[in-house]
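Input: one structure, supplied below.
All protein chains but one are shown at their positions in the complex.
Chain naming follows the written order as A and B, and within any one chain the residues start at number 1.
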Amino acid sequence: MMSAPANLSDAGQVSPTRRRLIQAAAWLSFGPAALTLAWDLLQYLVPRRRRPSFRKIFVARSAELPGEDVYEMVDLNGRPLAIIQRPGGSPVAFSLSCTHLGCRVHWQPKPRTFLCPCHMGIFDERGRVVSGPPPSALPQYQVSVENENVFVHLPEV
Amino acid sequence: MSVRAWFKERIPVSLEALKAAGNEPVPGHLRVWWFALGGTAAMLFFGQIATGLFLCVYYQPTPERAWESVRYITGQVPFGWWIRSLHKWGANLMIVAVSLHLMRVFFTGAYRKPREANWIVGVTLLLITLVLGFTGYSIVYEQLSYWGATVAAKITEAVPLIGPGLARTLRGGEQIGAPTLSRFFILHAAILPSVLLLLFAVHVVLIRAHGVTEFPLRDEPKPPSYPFIPEHVLKELGTGLVLITVVNCLSVLLPVGIGPPADPINTPEHIKPEWYFYFTFRWLKLSSLQAGIAGVSVAIGLLYVWPFIDSAIRRKRPSSELSMLFGAAAIIVFVFFTVWEGLS
Partner (left out) sequence: MTLEVKRAVVAALGFLFLGSLVAVTIIDAIKHRETTGPRPPVIPADSKGCVDCHSRVTPLQFAQWSASKHGEQGIACLNCHGAKPEDADGFMHHEARISALVTPKDCGGCHQREAEGFSKSAHGQAKPGLEIHLVGGRPDPKTWPLPRVGLRNPDGSAGSCTTCHGRHRFELADARQPTVCETCHLEDGSAEAWRRSPHGGFFLTSASLETAKGPSCTVCHMASRTGAPTHDVSARVTWIIGPDGKPKQRPDAEARRDSMYSTCLLCHGSPLVEAAFERIDETFEAGIPSHPPPANASYLRSPAAWPHLSPWDRAELGKMQGR
(Lines give C-alpha, C1' and ligand atoms only; values in the text may rest on other atoms or scores of the structure.)
Protein backbone atom coordinates (compact mmCIF):
# COMPACT_ATOMS: atom_id res chain seq x y z
CA MET A 1 0.00 0.00 0.00
CA MET A 2 2.95 2.29 0.19
CA SER A 3 4.33 2.29 -3.35
CA ALA A 4 4.41 5.83 -4.65
CA PRO A 5 4.38 8.80 -2.30
CA ALA A 6 0.69 9.39 -2.32
CA ASN A 7 0.50 12.38 -0.06
CA LEU A 8 0.60 14.54 -3.11
CA SER A 9 -2.56 14.64 -5.12
CA ASP A 10 -1.43 13.08 -8.35
CA ALA A 11 -2.61 16.11 -10.28
CA GLY A 12 0.13 16.41 -12.78
CA GLN A 13 0.86 12.72 -13.16
CA VAL A 14 -2.28 11.35 -14.82
CA SER A 15 -3.60 12.23 -18.23
CA PRO A 16 -6.68 14.43 -18.03
CA THR A 17 -8.69 12.12 -20.31
CA ARG A 18 -8.07 9.15 -18.05
CA ARG A 19 -9.12 11.17 -15.04
CA ARG A 20 -12.28 12.31 -16.82
CA LEU A 21 -13.02 8.74 -17.82
CA ILE A 22 -12.76 7.54 -14.27
CA GLN A 23 -14.90 10.40 -13.02
CA ALA A 24 -17.48 9.69 -15.70
CA ALA A 25 -17.49 6.03 -14.69
CA ALA A 26 -18.05 7.02 -11.08
CA TRP A 27 -21.02 9.21 -11.99
CA LEU A 28 -22.39 6.51 -14.28
CA SER A 29 -22.51 4.08 -11.41
CA PHE A 30 -23.42 6.35 -8.52
CA GLY A 31 -26.14 8.17 -10.41
CA PRO A 32 -28.18 5.13 -11.41
CA ALA A 33 -27.42 3.50 -8.07
CA ALA A 34 -28.78 6.48 -6.17
CA LEU A 35 -31.83 6.63 -8.44
CA THR A 36 -32.51 2.90 -8.07
CA LEU A 37 -32.10 3.14 -4.32
CA ALA A 38 -34.48 6.10 -4.14
CA TRP A 39 -37.00 4.29 -6.34
CA ASP A 40 -36.86 1.08 -4.30
CA LEU A 41 -37.23 2.94 -1.01
CA LEU A 42 -40.13 4.96 -2.42
CA GLN A 43 -41.91 1.76 -3.37
CA TYR A 44 -41.33 0.49 0.15
CA LEU A 45 -42.91 3.57 1.66
CA VAL A 46 -45.83 4.10 -0.69
CA PRO A 47 -48.49 1.42 -0.18
CA ARG A 48 -49.36 -0.36 -3.38
CA ARG A 49 -52.78 0.41 -4.68
CA ARG A 50 -53.90 -3.12 -5.02
CA ARG A 51 -55.83 -3.80 -8.20
CA PRO A 52 -58.99 -5.35 -6.83
CA SER A 53 -59.22 -8.98 -7.79
CA PHE A 54 -62.44 -10.20 -9.30
CA ARG A 55 -64.54 -13.28 -8.75
CA LYS A 56 -66.37 -14.76 -11.68
CA ILE A 57 -69.95 -15.45 -10.69
CA PHE A 58 -72.40 -17.49 -12.72
CA VAL A 59 -75.55 -15.51 -13.47
CA ALA A 60 -77.80 -17.50 -15.77
CA ARG A 61 -77.95 -19.26 -19.09
CA SER A 62 -78.00 -16.76 -21.96
CA ALA A 63 -81.52 -17.79 -22.94
CA GLU A 64 -82.78 -17.05 -19.44
CA LEU A 65 -81.85 -13.37 -19.43
CA PRO A 66 -85.02 -11.30 -19.77
CA GLY A 67 -85.42 -9.37 -23.02
CA GLU A 68 -87.33 -6.29 -21.98
CA ASP A 69 -86.54 -6.25 -18.33
CA VAL A 70 -83.20 -6.37 -16.55
CA TYR A 71 -81.84 -9.19 -14.42
CA GLU A 72 -81.19 -7.74 -10.99
CA MET A 73 -78.73 -9.13 -8.47
CA VAL A 74 -76.29 -7.92 -5.83
CA ASP A 75 -72.51 -7.90 -5.84
CA LEU A 76 -70.31 -9.45 -3.16
CA ASN A 77 -70.64 -6.33 -1.02
CA GLY A 78 -74.40 -6.40 -1.26
CA ARG A 79 -74.68 -3.52 -3.66
CA PRO A 80 -77.31 -3.84 -6.37
CA LEU A 81 -76.49 -4.31 -10.00
CA ALA A 82 -78.42 -5.18 -13.11
CA ILE A 83 -77.64 -7.15 -16.25
CA ILE A 84 -79.19 -6.08 -19.52
CA GLN A 85 -79.40 -8.32 -22.54
CA ARG A 86 -78.75 -5.99 -25.44
CA PRO A 87 -80.63 -7.03 -28.53
CA GLY A 88 -78.12 -8.25 -31.07
CA GLY A 89 -75.23 -7.74 -28.68
CA SER A 90 -73.64 -9.19 -25.58
CA PRO A 91 -75.05 -8.58 -22.13
CA VAL A 92 -73.77 -5.73 -20.01
CA ALA A 93 -73.90 -5.17 -16.28
CA PHE A 94 -74.32 -1.87 -14.47
CA SER A 95 -74.26 -0.85 -10.87
CA LEU A 96 -77.67 0.37 -9.77
CA SER A 97 -76.23 3.00 -7.43
CA CYS A 98 -76.88 6.45 -8.84
CA THR A 99 -73.63 8.34 -9.29
CA HIS A 100 -75.22 11.50 -7.87
CA LEU A 101 -75.91 10.61 -4.24
CA GLY A 102 -76.22 6.83 -4.25
CA CYS A 103 -79.96 6.18 -4.52
CA ARG A 104 -80.99 2.95 -6.23
CA VAL A 105 -82.03 3.54 -9.84
CA HIS A 106 -84.93 1.76 -11.52
CA TRP A 107 -85.09 0.30 -14.99
CA GLN A 108 -87.84 1.69 -17.18
CA PRO A 109 -88.55 -0.99 -19.85
CA LYS A 110 -90.37 1.28 -22.28
CA PRO A 111 -87.87 4.09 -22.75
CA ARG A 112 -85.11 1.58 -21.87
CA THR A 113 -83.57 3.96 -19.33
CA PHE A 114 -82.62 3.92 -15.69
CA LEU A 115 -84.46 6.47 -13.57
CA CYS A 116 -83.27 7.72 -10.20
CA PRO A 117 -86.32 8.69 -8.17
CA CYS A 118 -84.42 10.92 -5.77
CA HIS A 119 -83.55 13.79 -8.07
CA MET A 120 -84.82 12.49 -11.41
CA GLY A 121 -81.50 11.56 -12.87
CA ILE A 122 -81.84 9.49 -16.06
CA PHE A 123 -79.28 7.07 -17.57
CA ASP A 124 -79.64 5.38 -20.94
CA GLU A 125 -79.31 1.63 -21.54
CA ARG A 126 -75.55 2.09 -21.85
CA GLY A 127 -75.35 3.75 -18.46
CA ARG A 128 -74.62 7.22 -19.81
CA VAL A 129 -76.25 10.22 -18.19
CA VAL A 130 -79.15 11.55 -20.25
CA SER A 131 -80.44 14.22 -17.91
CA GLY A 132 -80.47 15.30 -14.29
CA PRO A 133 -77.79 15.89 -11.67
CA PRO A 134 -75.69 12.68 -11.91
CA PRO A 135 -72.11 13.66 -12.71
CA SER A 136 -71.02 10.47 -14.46
CA ALA A 137 -72.18 7.26 -16.08
CA LEU A 138 -73.20 4.17 -14.11
CA PRO A 139 -70.17 2.01 -13.30
CA GLN A 140 -69.98 -1.18 -15.33
CA TYR A 141 -69.08 -4.70 -14.36
CA GLN A 142 -67.35 -7.00 -16.80
CA VAL A 143 -69.63 -9.67 -18.27
CA SER A 144 -68.44 -12.75 -20.13
CA VAL A 145 -70.43 -15.37 -21.93
CA GLU A 146 -68.96 -18.85 -22.25
CA ASN A 147 -70.83 -21.74 -23.85
CA GLU A 148 -74.10 -19.81 -23.41
CA ASN A 149 -73.42 -19.29 -19.72
CA VAL A 150 -73.41 -15.70 -18.54
CA PHE A 151 -70.84 -14.75 -15.91
CA VAL A 152 -70.34 -11.40 -14.21
CA HIS A 153 -66.95 -10.42 -12.71
CA LEU A 154 -67.53 -8.98 -9.28
CA PRO A 155 -64.85 -7.26 -7.19
CA GLU A 156 -63.72 -9.42 -4.29
CA VAL A 157 -64.72 -8.40 -0.80
CA MET B 1 -26.71 37.05 -10.07
CA SER B 2 -25.58 33.47 -10.44
CA VAL B 3 -27.18 30.70 -8.45
CA ARG B 4 -23.97 29.98 -6.65
CA ALA B 5 -23.66 33.61 -5.57
CA TRP B 6 -27.32 33.63 -4.44
CA PHE B 7 -26.63 30.73 -2.07
CA LYS B 8 -23.35 32.13 -0.92
CA GLU B 9 -25.02 35.33 0.21
CA ARG B 10 -27.48 33.41 2.37
CA ILE B 11 -25.23 30.58 3.60
CA PRO B 12 -21.98 32.44 4.18
CA VAL B 13 -19.82 29.35 4.52
CA SER B 14 -16.89 28.98 2.23
CA LEU B 15 -16.62 25.43 0.91
CA GLU B 16 -12.97 26.00 0.14
CA ALA B 17 -12.25 27.10 3.67
CA LEU B 18 -14.08 24.04 5.02
CA LYS B 19 -12.17 21.78 2.69
CA ALA B 20 -8.89 23.29 3.77
CA ALA B 21 -9.80 23.09 7.45
CA GLY B 22 -10.92 19.52 7.15
CA ASN B 23 -8.04 18.35 5.05
CA GLU B 24 -5.96 17.20 7.93
CA PRO B 25 -3.18 14.80 7.03
CA VAL B 26 -4.08 11.30 8.09
CA PRO B 27 -1.26 9.46 9.84
CA GLY B 28 0.32 6.93 7.55
CA HIS B 29 -0.05 3.98 9.90
CA LEU B 30 -3.82 4.21 9.48
CA ARG B 31 -3.54 2.85 5.96
CA VAL B 32 -3.86 -0.78 7.03
CA TRP B 33 -7.31 -2.36 6.80
CA TRP B 34 -7.42 -3.37 10.41
CA PHE B 35 -7.44 0.22 11.48
CA ALA B 36 -10.69 0.71 9.58
CA LEU B 37 -12.70 -1.68 11.72
CA GLY B 38 -14.07 0.96 14.07
CA GLY B 39 -15.18 3.09 11.14
CA THR B 40 -16.77 0.00 9.60
CA ALA B 41 -18.78 -0.58 12.76
CA ALA B 42 -19.86 3.06 12.75
CA MET B 43 -20.94 2.89 9.10
CA LEU B 44 -22.91 -0.26 9.77
CA PHE B 45 -24.54 1.41 12.75
CA PHE B 46 -25.72 4.31 10.63
CA GLY B 47 -27.03 1.78 8.18
CA GLN B 48 -28.94 0.15 11.01
CA ILE B 49 -30.48 3.48 11.93
CA ALA B 50 -31.63 4.01 8.35
CA THR B 51 -33.03 0.51 7.81
CA GLY B 52 -34.48 0.52 11.31
CA LEU B 53 -36.38 3.72 10.63
CA PHE B 54 -37.83 2.21 7.49
CA LEU B 55 -38.87 -0.89 9.43
CA CYS B 56 -40.55 1.33 12.03
CA VAL B 57 -42.92 2.53 9.31
CA TYR B 58 -44.62 -0.85 9.32
CA TYR B 59 -43.69 -2.57 12.58
CA GLN B 60 -46.26 -2.56 15.38
CA PRO B 61 -45.04 -3.29 18.94
CA THR B 62 -48.01 -5.15 20.44
CA PRO B 63 -48.22 -8.90 21.03
CA GLU B 64 -51.23 -9.14 18.73
CA ARG B 65 -49.66 -7.27 15.83
CA ALA B 66 -45.88 -7.64 16.19
CA TRP B 67 -45.37 -10.96 14.42
CA GLU B 68 -48.02 -10.20 11.85
CA SER B 69 -46.46 -6.82 11.04
CA VAL B 70 -43.04 -8.44 10.59
CA ARG B 71 -44.57 -11.05 8.35
CA TYR B 72 -46.28 -8.29 6.41
CA ILE B 73 -42.99 -6.50 5.93
CA THR B 74 -41.24 -9.69 4.87
CA GLY B 75 -43.95 -10.95 2.56
CA GLN B 76 -46.12 -8.11 1.33
CA VAL B 77 -44.39 -4.75 1.43
CA PRO B 78 -42.40 -4.03 -1.73
CA PHE B 79 -38.71 -4.42 -0.82
CA GLY B 80 -39.76 -5.15 2.74
CA TRP B 81 -37.87 -8.45 2.65
CA TRP B 82 -34.80 -6.49 1.54
CA ILE B 83 -34.96 -3.79 4.21
CA ARG B 84 -35.45 -6.43 6.87
CA SER B 85 -32.61 -8.58 5.56
CA LEU B 86 -30.34 -5.51 5.35
CA HIS B 87 -31.19 -4.80 8.97
CA LYS B 88 -30.59 -8.35 10.14
CA TRP B 89 -27.34 -8.82 8.21
CA GLY B 90 -26.22 -5.32 9.11
CA ALA B 91 -26.68 -6.24 12.75
CA ASN B 92 -24.67 -9.43 12.39
CA LEU B 93 -21.86 -7.66 10.55
CA MET B 94 -21.86 -4.78 13.01
CA ILE B 95 -21.34 -7.15 15.91
CA VAL B 96 -18.53 -8.82 14.00
CA ALA B 97 -16.96 -5.44 13.20
CA VAL B 98 -17.23 -4.19 16.78
CA SER B 99 -15.68 -7.41 18.10
CA LEU B 100 -12.85 -7.31 15.56
CA HIS B 101 -12.27 -3.64 16.39
CA LEU B 102 -12.04 -4.50 20.09
CA MET B 103 -9.55 -7.22 19.29
CA ARG B 104 -7.47 -4.83 17.19
CA VAL B 105 -7.45 -2.24 19.94
CA PHE B 106 -6.57 -4.89 22.47
CA PHE B 107 -3.74 -6.46 20.51
CA THR B 108 -2.22 -3.10 19.59
CA GLY B 109 -2.29 -2.11 23.24
CA ALA B 110 -4.29 0.95 22.40
CA TYR B 111 -6.14 0.70 25.68
CA ARG B 112 -3.03 1.60 27.65
CA LYS B 113 -2.42 4.89 29.38
CA PRO B 114 -3.66 7.52 28.64
CA ARG B 115 -6.49 5.82 26.74
CA GLU B 116 -8.08 3.79 29.56
CA ALA B 117 -11.19 6.00 29.65
CA ASN B 118 -11.77 5.50 25.95
CA TRP B 119 -11.39 1.74 26.39
CA ILE B 120 -14.11 1.83 29.03
CA VAL B 121 -16.35 3.81 26.67
CA GLY B 122 -15.60 1.27 23.94
CA VAL B 123 -16.45 -1.76 26.07
CA THR B 124 -19.72 -0.06 26.98
CA LEU B 125 -20.39 0.47 23.28
CA LEU B 126 -19.86 -3.25 22.73
CA LEU B 127 -22.29 -4.20 25.47
CA ILE B 128 -24.89 -1.77 24.14
CA THR B 129 -24.49 -3.29 20.68
CA LEU B 130 -25.12 -6.76 22.09
CA VAL B 131 -28.22 -5.60 23.98
CA LEU B 132 -29.42 -3.95 20.76
CA GLY B 133 -29.09 -7.30 19.08
CA PHE B 134 -31.02 -9.04 21.84
CA THR B 135 -33.87 -6.52 21.98
CA GLY B 136 -34.08 -6.36 18.21
CA TYR B 137 -34.52 -10.06 17.92
CA SER B 138 -37.02 -10.22 20.77
CA ILE B 139 -39.45 -7.75 19.26
CA VAL B 140 -40.05 -9.94 16.20
CA TYR B 141 -42.12 -11.97 18.67
CA GLU B 142 -41.72 -15.30 17.01
CA GLN B 143 -41.41 -18.47 19.09
CA LEU B 144 -37.66 -18.16 19.55
CA SER B 145 -38.03 -14.47 20.44
CA TYR B 146 -40.57 -15.12 23.16
CA TRP B 147 -38.85 -18.11 24.69
CA GLY B 148 -35.38 -16.59 24.31
CA ALA B 149 -36.61 -13.56 26.26
CA THR B 150 -38.23 -15.83 28.85
CA VAL B 151 -34.97 -17.69 29.36
CA ALA B 152 -32.99 -14.45 29.54
CA ALA B 153 -35.36 -13.11 32.20
CA LYS B 154 -35.07 -16.36 34.14
CA ILE B 155 -31.30 -16.07 34.08
CA THR B 156 -31.58 -12.49 35.27
CA GLU B 157 -33.67 -13.65 38.20
CA ALA B 158 -30.71 -15.68 39.43
CA VAL B 159 -28.58 -12.58 39.94
CA PRO B 160 -28.07 -12.25 43.69
CA LEU B 161 -30.12 -9.64 45.56
CA ILE B 162 -31.32 -7.54 42.63
CA GLY B 163 -32.13 -10.46 40.32
CA PRO B 164 -35.90 -10.79 40.74
CA GLY B 165 -36.41 -7.03 40.67
CA LEU B 166 -34.21 -6.72 37.62
CA ALA B 167 -36.10 -9.47 35.84
CA ARG B 168 -39.41 -7.84 36.66
CA THR B 169 -38.13 -4.54 35.27
CA LEU B 170 -36.94 -6.27 32.13
CA ARG B 171 -40.26 -7.99 31.60
CA GLY B 172 -42.47 -5.16 32.79
CA GLY B 173 -44.25 -7.69 34.97
CA GLU B 174 -44.17 -11.30 35.98
CA GLN B 175 -44.34 -12.64 32.45
CA ILE B 176 -43.27 -11.72 28.96
CA GLY B 177 -46.15 -9.85 27.40
CA ALA B 178 -47.31 -6.50 26.07
CA PRO B 179 -45.32 -4.41 28.61
CA THR B 180 -42.17 -6.34 27.70
CA LEU B 181 -42.66 -5.68 24.03
CA SER B 182 -43.20 -1.94 24.60
CA ARG B 183 -40.11 -1.47 26.65
CA PHE B 184 -37.95 -3.67 24.43
CA PHE B 185 -39.12 -1.69 21.44
CA ILE B 186 -38.40 1.72 22.90
CA LEU B 187 -35.05 0.45 24.15
CA HIS B 188 -34.17 -0.95 20.76
CA ALA B 189 -35.43 1.90 18.60
CA ALA B 190 -34.76 4.99 20.70
CA ILE B 191 -33.01 4.73 24.03
CA LEU B 192 -30.11 2.45 23.21
CA PRO B 193 -29.35 4.04 19.83
CA SER B 194 -29.33 7.50 21.43
CA VAL B 195 -27.03 6.38 24.21
CA LEU B 196 -24.86 4.65 21.67
CA LEU B 197 -24.64 7.78 19.54
CA LEU B 198 -23.75 9.84 22.57
CA LEU B 199 -21.03 7.46 23.68
CA PHE B 200 -19.85 7.18 20.11
CA ALA B 201 -19.42 10.96 20.02
CA VAL B 202 -17.42 10.79 23.25
CA HIS B 203 -15.40 7.95 21.74
CA VAL B 204 -14.55 10.00 18.64
CA VAL B 205 -13.73 13.12 20.68
CA LEU B 206 -11.34 11.11 22.83
CA ILE B 207 -9.72 9.58 19.75
CA ARG B 208 -9.25 13.00 18.17
CA ALA B 209 -7.88 14.32 21.43
CA HIS B 210 -5.41 11.50 21.97
CA GLY B 211 -4.66 10.76 18.35
CA VAL B 212 -4.72 7.22 17.02
CA THR B 213 -2.16 4.97 18.65
CA GLU B 214 1.09 4.69 16.83
CA PHE B 215 3.15 1.69 17.51
CA PRO B 216 6.49 1.30 15.84
CA LEU B 217 6.69 -2.22 14.42
CA ARG B 218 10.31 -3.24 14.42
CA ASP B 219 12.50 -0.47 13.08
CA GLU B 220 10.42 0.75 10.19
CA PRO B 221 10.49 4.42 9.47
CA LYS B 222 7.31 6.27 10.19
CA PRO B 223 5.12 6.04 7.09
CA PRO B 224 4.16 9.37 5.51
CA SER B 225 0.80 10.88 6.20
CA TYR B 226 -1.79 11.27 3.45
CA PRO B 227 -4.47 13.88 2.88
CA PHE B 228 -7.94 13.43 4.25
CA ILE B 229 -9.49 14.88 1.13
CA PRO B 230 -9.62 13.20 -1.31
CA GLU B 231 -7.68 10.14 -0.36
CA HIS B 232 -9.17 9.17 2.94
CA VAL B 233 -12.64 10.18 1.82
CA LEU B 234 -12.23 7.83 -1.13
CA LYS B 235 -11.13 5.10 1.21
CA GLU B 236 -14.19 5.55 3.39
CA LEU B 237 -16.42 5.70 0.34
CA GLY B 238 -14.88 2.54 -0.99
CA THR B 239 -15.30 0.77 2.33
CA GLY B 240 -18.90 1.91 2.55
CA LEU B 241 -19.64 0.66 -0.94
CA VAL B 242 -18.07 -2.70 -0.19
CA LEU B 243 -20.10 -2.99 2.99
CA ILE B 244 -23.42 -2.16 1.43
CA THR B 245 -22.75 -4.40 -1.57
CA VAL B 246 -21.86 -7.27 0.75
CA VAL B 247 -24.99 -6.74 2.83
CA ASN B 248 -27.04 -6.50 -0.38
CA CYS B 249 -25.66 -9.79 -1.63
CA LEU B 250 -26.26 -11.44 1.71
CA SER B 251 -29.83 -10.14 1.68
CA VAL B 252 -30.41 -11.57 -1.78
CA LEU B 253 -28.68 -14.90 -1.22
CA LEU B 254 -29.72 -15.47 2.38
CA PRO B 255 -32.88 -13.44 2.97
CA VAL B 256 -34.28 -13.38 6.47
CA GLY B 257 -37.31 -15.54 7.14
CA ILE B 258 -39.75 -15.69 10.00
CA GLY B 259 -40.51 -18.57 12.34
CA PRO B 260 -43.84 -19.48 13.94
CA PRO B 261 -45.48 -16.79 16.09
CA ALA B 262 -44.92 -16.66 19.84
CA ASP B 263 -47.06 -19.23 21.62
CA PRO B 264 -46.95 -18.79 25.40
CA ILE B 265 -48.49 -22.23 25.86
CA ASN B 266 -46.05 -24.30 23.83
CA THR B 267 -42.33 -24.28 24.39
CA PRO B 268 -40.33 -25.22 21.31
CA GLU B 269 -37.99 -28.14 21.72
CA HIS B 270 -34.82 -26.19 21.14
CA ILE B 271 -34.48 -22.65 22.39
CA LYS B 272 -31.37 -20.91 21.21
CA PRO B 273 -30.33 -17.28 21.41
CA GLU B 274 -28.68 -15.47 18.53
CA TRP B 275 -25.21 -16.75 17.57
CA TYR B 276 -23.42 -13.94 19.38
CA PHE B 277 -24.83 -15.17 22.69
CA TYR B 278 -23.97 -18.83 22.11
CA PHE B 279 -20.88 -18.61 24.27
CA THR B 280 -22.73 -17.22 27.32
CA PHE B 281 -25.56 -19.69 26.79
CA ARG B 282 -23.21 -22.65 26.77
CA TRP B 283 -21.23 -21.27 29.70
CA LEU B 284 -24.38 -20.88 31.77
CA LYS B 285 -25.38 -24.48 31.13
CA LEU B 286 -22.12 -25.82 32.56
CA SER B 287 -23.02 -25.50 36.22
CA SER B 288 -25.49 -23.66 38.41
CA LEU B 289 -26.97 -20.39 37.21
CA GLN B 290 -25.33 -18.51 40.03
CA ALA B 291 -21.90 -19.81 39.16
CA GLY B 292 -22.51 -19.07 35.51
CA ILE B 293 -23.63 -15.52 36.20
CA ALA B 294 -20.66 -14.99 38.48
CA GLY B 295 -18.38 -16.15 35.68
CA VAL B 296 -19.95 -13.80 33.14
CA SER B 297 -19.78 -10.88 35.57
CA VAL B 298 -16.12 -11.57 36.25
CA ALA B 299 -15.41 -11.71 32.53
CA ILE B 300 -17.12 -8.38 31.88
CA GLY B 301 -15.40 -6.87 34.86
CA LEU B 302 -12.02 -8.06 33.64
CA LEU B 303 -12.73 -6.61 30.24
CA TYR B 304 -13.48 -3.23 31.74
CA VAL B 305 -10.48 -3.02 34.06
CA TRP B 306 -7.96 -4.76 31.84
CA PRO B 307 -6.00 -1.55 31.16
CA PHE B 308 -5.26 -1.28 34.83
CA ILE B 309 -4.41 -4.94 35.25
CA ASP B 310 -2.15 -4.70 32.25
CA SER B 311 -0.36 -1.66 33.63
CA ALA B 312 0.11 -3.42 36.98
CA ILE B 313 1.62 -6.43 35.21
CA ARG B 314 3.93 -4.30 33.13
CA ARG B 315 5.10 -2.35 36.12
CA LYS B 316 6.38 -5.62 37.54
CA ARG B 317 7.66 -6.95 34.24
CA PRO B 318 7.98 -4.23 31.58
CA SER B 319 8.43 -6.53 28.63
CA SER B 320 5.62 -8.88 29.56
CA GLU B 321 3.30 -9.95 26.77
CA LEU B 322 0.85 -11.56 29.17
CA SER B 323 -1.96 -9.41 27.77
CA MET B 324 -1.46 -10.91 24.33
CA LEU B 325 -1.53 -14.42 25.74
CA PHE B 326 -4.60 -13.62 27.78
CA GLY B 327 -6.31 -12.09 24.78
CA ALA B 328 -5.52 -15.07 22.61
CA ALA B 329 -6.78 -17.44 25.30
CA ALA B 330 -10.01 -15.43 25.65
CA ILE B 331 -10.62 -15.62 21.90
CA ILE B 332 -10.02 -19.36 21.88
CA VAL B 333 -12.42 -19.87 24.78
CA PHE B 334 -15.03 -17.68 23.07
CA VAL B 335 -14.77 -19.56 19.79
CA PHE B 336 -14.79 -22.92 21.57
CA PHE B 337 -17.96 -22.19 23.52
CA THR B 338 -19.66 -20.63 20.50
CA VAL B 339 -18.93 -23.61 18.27
CA TRP B 340 -19.89 -26.06 21.01
CA GLU B 341 -23.29 -24.44 21.43
CA GLY B 342 -23.67 -24.05 17.70
CA LEU B 343 -23.14 -27.73 17.07
CA SER B 344 -25.29 -29.05 19.89
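Assume a residue touches a chain if its C-beta (ideal position, glycine included) is under 8 Å from a C-beta of that chain, and two chains touch if they have at least 3 such contacts.
None of these values were measured; they are calculated from a predicted model.
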Residue of A:23, A:108 or A:136 touching the missing chain in the full complex: A:23
Sole contact to the chain not displayed, among B:241, B:312 or B:329: B:241
Sites on chain A contacted by the missing partner chain, in the whole complex: 1, 3-4, 6, 9-10, 13-14, 18-19, 22-23, 25-26, 28-30, 32-33, 36-37, 39-40, 43, 51, 53-54, 56, 58, 146-149
Touch list for chain B against the chain that is not drawn: 78-79, 81-82, 230-231, 234-235, 237-238, 241-242, 244-245, 248-249, 251-252
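The rule is simple: only the chains that are shown with their structure count from here on.
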Interchain centroid distance [CA atoms averaged], chain A/chain B, Å: 47
Interface residues, chain B side, partner chain A - complex: 25, 28, 31-32, 54, 57, 77-80, 82-83, 223-227, 230-231
Touching residues (chain side chain A, partner chain B) in the complex: 1-2, 5-7, 9, 40-41, 43-45, 48
